[in-house]
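Just below is one structure, and these are the notes that go with it.
All protein chains but one are shown in place.
Chain nomenclature is as follows: A, B and C, assigned in order of appearance, with residue numbering initiated at 1 for each chain independently.
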Amino acid sequence: MEQMDRRWIYLMVAIAVIIPFIVPAELPISITPEAQAVFDSVEAIPDGSNVFVVFDYYPSTIAECEPMTTTALRHFFRKNCNVITLSNIPLGGPSMAETVTRRVAEEYGKVYGEDYVNLGYKYGYVAVMTGMGSSIESIFPTDNSGTPLSELPLMDSVKNYDDIAFIFEVADNATADYWVSIVNAQYGVPMICGTTAVGAPKYYAFVASGQFLGLLGGMKGAAEYEQLVGMPDEAVRGMGAQSLVHLLIIALVALGNIGYFIIRYKQRRERI
Amino acid sequence: MRTTVPVAIAFLSGLLLVTAFFFRADTFVGGLSQELTVWLTIVGGFTLLLGVVSIVRVNWTAIQRRKEGWGYKILTILAVFAMAIPSVLSPDWSPLFGRAEGSVYDWLFQNLQMPMMATMFATLAFYIASAAYRAFRARSAEATILLITATLVMLWRVPMGEYILDQLPGDIPAFLNTYVMGGFNMAVQRGIIIGAALGAASMSLRIILGIERTYMGKG
Amino acid sequence: MSGVEIFQIWLMAFVTLALFSFMYKDNPIYKVAEHIFAGLTAGYQVGLVWDTVVLQQLWNPMLGGKWWLFVPGILGLLMFARFWQKWSWVSRVSLAFVMGVTSGIFITSQLHGLVLPQMQDTMVGISEKVGESEDPFGSNINGLLITDGEASDDVALAYDDTASVAVIAEPSVAETGYPQVLAGSTSSTGESVNRNGDASVLLQAEFADTAVLGFGEFYTIEFEIRESGEAQARSIAQSTVWSSGGISLTETGSGTFLAEYNYDPGDAQEVGSYDLQFTVERRSIMFLLTAIVIIGVIATLIYFYFSKPHTGALGVTAKVGIWFIMISFGAHFGYTVMGRVSLLIGRVQFLVEEWIASFSHIF
Partner (left out) sequence: MTKPVPNSSRFVSLGLFTLLVSVPQTLLAQVAEGSAFRVDRINALVLVLVFSTAVLLYTKWAKAGKPLYLRKIPGLDAVEEAVGRATEMGRPVLFVPGIAELDEIETIAGISILGRVAKIVAQYDTPLTVPVRYPLVLAAGQEVVEQAYIEAGKRDSYDKDTVKYVAGEQFAFTANVNGYMMRERPATNIYMGAFFAESLLLAETGNAAGSIQIAGTARPEQLPFFIAACDYTLMGEELYAASAYLSHEPIMTGGLKGQDFVKVLIVLCIIIGAALVSFGYGEWFINLFEAV
């Protein structure tokens, strides 16, 4: 059993992940208090406020992160909030912010420059986050496509963090730590974080301390948020496959351990 | 000269930023530090290009010396230029130039780079399953705790698993969220966060004071 | 679906499958995809830096009058000096600037933004606030009048002069939060509140709770008075985790409670008129969770403490630390599995819902 070719395991995983897409099943999705808090805190923002939606993730984790940004944008646009997007990721961040935001904005008939703006990317997240405290324009003289901020009507009323009501950070890396330690701690802008599952356990500490008002952890977190906003989409559809593969992996762990204990038991018997 | 100047620059710029933290933004120190942060975003931007130059150089040398697999390396260099050249040309000349939607740059990103990056990481799901089978053994008390917690969390975080947990007595999902994630895990993460913050602060202090220079490549 | 779109989907599917093919074994198609991938990643940064840094942040502002930006521009260019052995030390100047500014921001932000709040939040008591009544009276309330038994003027100030005490109050808000103080519920008996007399007055307040008290939950109740115009209220009776503070609590009906306190005005207060305030908090004994958090944080910090050998009490704490750490890492492992699986789901979602779906447009 120890010698089983790993490719058989790969094949089992592939089957477990494909089946639910061919035979979809509707699964009830329970809501954790952390996800509920995300929804509630966004709901509590006055309609029409200016908010940041931050695309701090690489294209490698779109499966987990894009459902979060998409749903957040829908949630904000539904509340007629003005959305400002930016990214601290030099690989794909600004492009994804552009594509995703445009797509969702079209659903809601929002106008670029008036209802939403994509600031794009600048190097050095600590400097970017610190610098925007005094002046967003000094760090981002233009938006992502090179239009000066002064030509964008929305940015007339947005000068620095004082004009930002909320930060919706979606991250697959440690940039969320700096949004907490720099922007939230020094400028008091309320924020929540949507993160890949890998980062979620750490961020429970920031939720407990109230530095994050809520937390979305991985695809399940995204599914919960989609459910709460009332627009089930990719993440909700993914839950079936997620369930099957988890059960498969648990079965594999159990199988591996049973084999291990049998071998150990035999060895012990032989010794006696 | 070769060491003193960099060390002095790190010292002055670092000290200014530390000082500015304790002053309001509209002071002289505040204004100066704001200017320096803007400068950092400019200077630092160039470091991204260093990596590009390195890649081209390394691959080019490999091609010249006909090292193993040099044919593939030609593809790498071609891909660099295919992405880079149209993006630095002015979009006023052609909609294919620049970075906007419809440009070569954006097209290559959306249709090649993005699916490739996503796939690279997706393969980890296979490896993790195989590793779970092979490597995760209850070898010791510690490993057993890790294994049990991991299994419970895996069950809890998916609908089917949660259904199974709900069949057991007691409210296990709520217990997991409140006590395991919000209790044990949170406390440990907090300890680690505090420790890591002290480590980062200590490193920064040594860089500002010029005691730590490994970043300069000084062995 | 247009031909271009189908081509794009097939291209994406091709590179996805090419990279997956490595699972089976290393092969030339995988290598082609892998090498193109490395090149694109590098090329992406060129366009990004050229546009967002060189043009947007440097060149255009300089033309716009910020001529001094040539300094960071030159510092940036100096970075490339590292490719010439002889001049590579020059690039250290730029690097030192980047490291200096970053470190300067780091020191304060790490200590201020992470250490302080995380410490602060660990200093928790054994009970935690679950709900709190809003200050129900706002500013336009009647109050509590304390007389010395002679100054009828005082009485005339605000209230009916036959009464030496007058209470109280239409709560102005009671909509949000729980427990809720009930409208018109706070009252006292009509007995005299004379600070020279020995009669006490019964203060009563009613509140309602939408949810039944759970296991380990209880109320803390506070009667406070505030002199008109004074910001700070003075507590006259307080029930805490540890004591009832002389306040008795009885359940009067489904979900409504009556808090009573015998107030002896001779105790403390000056003659005058006061606003009466009443708050109720619903708290929960969080002894277990609190203990886990405090012990966990301390044990983890001690585990990573290197200045003393881990023997004796320190050793025990460190041992506890390692068990906590293993639980946390178990959670990490579970979550990481979830994350990796999600990424695979994303790709399969694409292959099934877009690529396979496109078959119908072709065949």
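Going forward, a residue touches a chain if its C-beta (ideal position, glycine included) is under 8 Å from a C-beta of that chain, and two chains touch if they have at least 3 such contacts.
This structure is a prediction, so every number in the text was calculated from the model and none was measured.
The absent chain, not drawn in this view, touches the displayed chains A, B, C throughout the complex.
Of C:Ile6, C:Val32, C:Met62 or C:Leu111, it is C:Leu111 that touches the chain left out of the display.
Considering the whole complex, the residue from C:Val32, C:Val71, C:Val124 or C:Leu258 that touches the absent chain is C:Val124.
Contact between chain B and the unshown chain involves residues 3-4, 7, 11, 15, 18-19, 21-24, 26-27, 29-30, 51, 54-55, 58, 120-121, 124, 127-128, 130-131, 134-137, 142-143, 146-147, 150, 189, 192, 194-196, 198-199, 201-203, 205-206, 208-215, 217-219.
One chain is missing from the display, and on chain C it is touched by residues 22, 26, 34, 37-38, 41, 99, 107-108, 111-113, 115-117, 119-120, 122-126, 240-242, 290, 294, 297-298, 301-302, 304-310, 325-326, 328-330, 332-333, 336.
Of the residues in chain A, those that touch the hidden partner chain are 185-186, 188, 198-199, 201-202.
Rule of thumb we're sticking to: only the chains that are shown with their structure count from here on.
Summarising the inter-chain contacts, the pair of chains with the most C-beta pairs in contact is B-C. Measuring from the averaged C-alpha position of chain A to that of chain C gives a distance of 18 Å.
Rounded to whole angstrom, the centroid-to-centroid distance between chain A and chain B, based on C-alpha atoms, equals 15 Å. For chain B, residues that reach two or more other chains under the stated contact definition are 21, 33, 37-38, 40-42, 44-45, 47-48, 99, 109-110, 113, 117-118, 120-122, 125-126, 128, 132, 147, 150-151, 154, 157-158, 181-182, 185-186, 189-190, 192-193, 197.
Residues of chain A in contact with at least two other chains: 10, 13, 17, 60-63, 90-92, 122-124, 127, 130, 181, 186, 197, 201, 205, 208-209, 217-218, 220, 242, 245-246, 249.
Chain C makes touch with chain A in their complex at residues 23-24, 41, 44-45, 48-49, 51-53, 55-57, 60-61, 98, 101-102, 105-106, 109-110, 112-114, 116-118, 120-121, 293, 328, 331-332, 335-339, 341-349, 352-353. Of all residues in chain A, those touching chain C in their complex are 7, 10, 13, 17-18, 21-22, 60-64, 90-92, 94, 120-124, 126-127, 130, 140-142, 144, 146, 177-178, 180-182, 184-186, 196-198, 200-201, 205, 208-211, 217-220, 234, 237-238, 241-242, 245-246, 249.
Put simply, chain A touches chain B in their complex at residues 2, 4, 6, 9-10, 12-14, 17, 27-30, 32-34, 58-63, 90-92, 95-96, 98-99, 102, 122-124, 127-128, 130-131, 133-135, 138-139, 145, 181, 186, 197, 201-205, 207-209, 217-218, 220, 239-240, 242-250, 252-253, 255-257, 260-261.
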